[in-house]
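The other protein chains are all here in position, but one chain of the complex has been omitted.
== chain A ==
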Amino acid sequence: MTLVWTLVVCVLAVLASFPLTRVLGRNAGWPLAVIYLAAVGAFWPAATAVMGGEVVTWSRPWVAELGLDLSLRADGIGLVFVMIALVIGAVVLAYSTAYLKPGRNLTFYLYLAVFTVSMVGLVLADDLILLFLCWELTSLASFLLIARSGFSGEGASMRTLLITFLGGLTLLAAVGIMVAATGTTGLQEAMAHPVWDERPGLTTGVAVLVLLSAFTKSAQFPFHVWLPDAMAAATPVSAYLHAAAVVKAGIFLLLRFSPLFHDVPAWNVALVTVGLFTCALGGWFALRKTDLKKLMAYSTVSQLGLIVAAIGVGTEYAITAAVLHVIAHALFKSGLFMMVGVVDHATGTRDVRRLPELRRAMPLAFWTTVLGCASMAGVPPLLGFVSKESILTGLLETPGPAWTGWAAFVGAVLASVLTFSYSAKIVFHGFVDGRGQDRWPEDAPLHATPPAMGIFAALPILAGVPLALVVGVLDVPLDRALAAARPDVEPETHLALWHGVNVELVASMLIIAAGVAVILARRRLLPALEPRTPGPDGAAVIEALTAPVARAGMQLALLVRADSPTRHVAPVVVLLALVLGGGSLGLLLTGRVADQHPGLDRWSDGVALVVILLGVAGVCISQSRLAAVVSLSAVGIGITVQIFALGGPDVGLTQLLVEALTVLMIMLVLQKLPLRFGRSPRWGQRTALALAVSAGAAAGLGAFVLTGRRERSEIAEYYLTQGPEITHGYNVVNTILVEFRALDTLGELTVLGMAGAAMVAVLSTVRDRYLDPPPASDRSFVEDPQIPLRGPGTAAERAVHEAWGNAVPMQLLVRVTAPLLVLISFILFWRGHNSPGGGFIAALVGSAIVALFYLASARDQQVGPARAPMILIGSGVALAILTGLGGLVVEGSFLAPVSRDVGWTYLTSALLFDLGVYAAVLGLVMEAFNLLGATGGREGTRERADESVEGELSGPMDATRGETPRELADRALALAAAHAAGVPDGPDPRGKGRVGRGTTYLAHGVRPGNLGDGRDR
């Protein structure tokens, strides 16, 4: 369980990042660091058990149908990597509290915590599927962490994602093959399977796939390009992910699969050669860099190469050395990254050519950096020296002929000279030489380093110093890690600083001597190596590789890109006509369909057909929008008749009411649109007609051939005979809606609610003046029709311009009809279970009340209170879901109705569900009337939309939803400036919209209504 608790505490950090950043801002790093340490505490029992030589496992069924288990397993490797991820993570979080800009920094802390969860999950996973998922999650989290750093991170994050997902694909392939070959998803079982011995070719293939995945993550050639690119991320991200965690995920993967692949020749050759080549390449590039952070990135590439090579050797000594170097590197490199952040913070630059002499100004930072760099360079008596010397020893054991060991050894020694040189460059060019001293302004003081920043940057480096002196304490954990990576050997690690005089010590001394020579010649040598102009880098290579693909994609897109709707719809219609029409015709002609059931047609169908035909013709031919609407409603009436004729009183009623409401809605929109449709392009008509006729013919043919050729279905018999007994309701359609298939209905009323919410969302993100543009700014504005009237004071003039008089009859009518409609609505609702009626129909009748109130109003105002529609929609959906949950609790099935006989009647929770339907439909209609019915003027559509969310407002807000705080602050500033200049709420000087109370509201949280009069609008 302790493994689960570790993960749970890590997940807690993810959840806590929301409230903590809100309350504490960037200081949220402190409590988060404490949570990380708590995760270490949760892991501690497992850690001690592992140290004692046990293996801690935990497992529970995950997807039982697939035999998937959620298995965790802590062994020596997992222990090392969990500790690195959590402890370095905690240090970096503490450092971030001083490094980040003041502010919420939610995305930083959130993504960092997500990354930690996925990393811990990855190293503890004992299931191939879980391993793969966590692997991809680390890729995603690191992508997000790079991408959040603004413009410079955009391209870099995409390239990182491209490369790491490439590795994700190879890992997916490897995992897939392993599961298929072994028949288990358990990591340990799969690795122990005999198939790997029986089929060496398969083993080699999987090994190559796994090592490719590791290469992408651990930045090995040629996938190393993403790591320097990723330096666009904030320094704490680099210190954590790009020194300690994400790049080590690849190392972890290699170690994890070492038991299986350590004796596969391809594995040895690829890891050793690519590792050493990457080591040398990274060192060379690092030496040529002037940006300290890029230098660090290439140095990481180089060090990872060394580790990969050691793992490739695969002997117990080499693997121990690799794990030791993982620890050492995590310590000194994360510290050095943070030190670069300290320098950057103090001077504002990371370019060694512009840095002043920092040794005296920042002595503590200087000496810490010296320690870190000395460890990296392998200077005794530091941890880096022990680990590097061990790796050199390990490389001598490279499998193959004797010369290979020596070749690897010499290669590593040469690469180490480069390592020493760039470490010297960091120290001397960064702190001592002061190459930028001449150009450094005399009066530009260095920024003081906040204590938290300095302390936590130094902490990992300083921690490595005593560790080197008592390096023997690492014997046990390294033994355990080795036992996990090479279960077949007996571990007996004895780490020590002094091994006596041997070939590795001589090599180390040679490296140091060469390095000292470089230091002495540094003033001439190192600047000469720096390229004067930046050459083509990895980004350019990736660009060159992907640009042709992108271009080809755009060429392909040109084939289907068009503004004309015909070209988009035509393929669909043609395909439909071909498949449905052709298929049906084929079935009919070959006689493969049953005979039609007798008695399908009635004379009433013919009446409906005539009405529909005339109506459709009217809609299509009419040039007047009004005539088209009338024709459309005629079609609706025809459909209603048809439905009643088919024996559906509920559906027919619904259709009739919906038809009425739809026509009302269309009329609300039409009042803002020109009277007539525009002309269509001439060429389109014939094509459109041809397409339409073929689609219609296909649909008709399909309907004729594919329906009416069987007996009544079994499910119909079931509902009709059993339904009333089960539900105690005689209206079978209604009982299907609220009981048998209530989930459908729940989905449907959610769609209704979403339509209402989407209307508000869309309309409130469009600026008022774009929503109802004033005439001058809109070329296509259509004037209100000018009707020649008699002069003021005449009855004709009053009838048009004074709406109050017009509305009087309607208002009188509402007084009588509204109570009646309420009564009818209630009766329809109540009797729905047994007779035609139910929530939908009752709600549509209720909506008619809303429509009547709207029509009877003489002023342009909304129906009902400001937030009522959204509250109705929300409570309707909530009520339906709660009823469903009630069914789950009482009856054991979601949405199962709970029914009780109370003597005089039979009560069922389906009625409550129906009430939810009622509320959602009513809310949608009310929202639609309020939004579509607003006719500009003082209360525009935007304001109605805003009021659905904000409650009563005295004018439209100028800010739209989704604006960034910066835009709002800019406009608040412009507002203040306008006030200072004595200009009352005038236009924004930059023309970005009007500056008004709404902006102030969003910027300062003060409601516009509280800012004095709101009458000037």
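Here is the rule we go by: contacts are C-beta pairs under 8 Å (C-beta built on N, C-alpha and C of every residue); 3 or more make two chains touch, one makes a residue touch a chain; residues count from 1.
Note that contacts and distances are computed from a predicted model.
Look at the chain that isn't drawn here: its UniProt entry, checked against "Probable membrane transporter protein", "FAD-binding protein", "Multisubunit sodium/proton antiporter, MrpC subunit" or "Rieske 2Fe-2S domain-containing protein", names it "Multisubunit sodium/proton antiporter, MrpC subunit". Only one residue from A:V87, A:I163 or A:L737 touches the chain missing from this view: A:L737. Here one chain is not drawn; of A:R60, A:K101, A:R592 or A:R710, the residue touching it is A:R710. The chain that is not drawn here is touched, among residues A:I666, A:L855 or A:V949, by A:I666.
Looking at A:L613, A:L823, A:V889 or A:L973, the residue that reaches the missing chain in the full complex is A:L613. When the full complex is taken into account, the listed residue touching the unshown chain is A:L691, out of A:A90, A:L691, A:L922 or A:A972. Of the residues in chain A, those that touch the hidden partner chain are 565-566, 569-570, 573, 597-602, 605-606, 608-609, 612-613, 616-617, 619-620, 625, 628, 632, 635-636, 638-639, 642-643, 645-651, 654-655, 658, 661-662, 665-666, 668-670, 672-674, 677-678, 680-681, 684, 687-689, 691-693, 695-701, 703-704, 707-708, 710-713, 715-717, 719-721, 723-724, 730-733, 736-737, 741, 744-745, 748, 751-752, 755-756, 758-759, 762-763, 765-767, 769-773, 778-782, 834-836, 840, 921, 924, 928, 931-932, 941, 960, 992-993.
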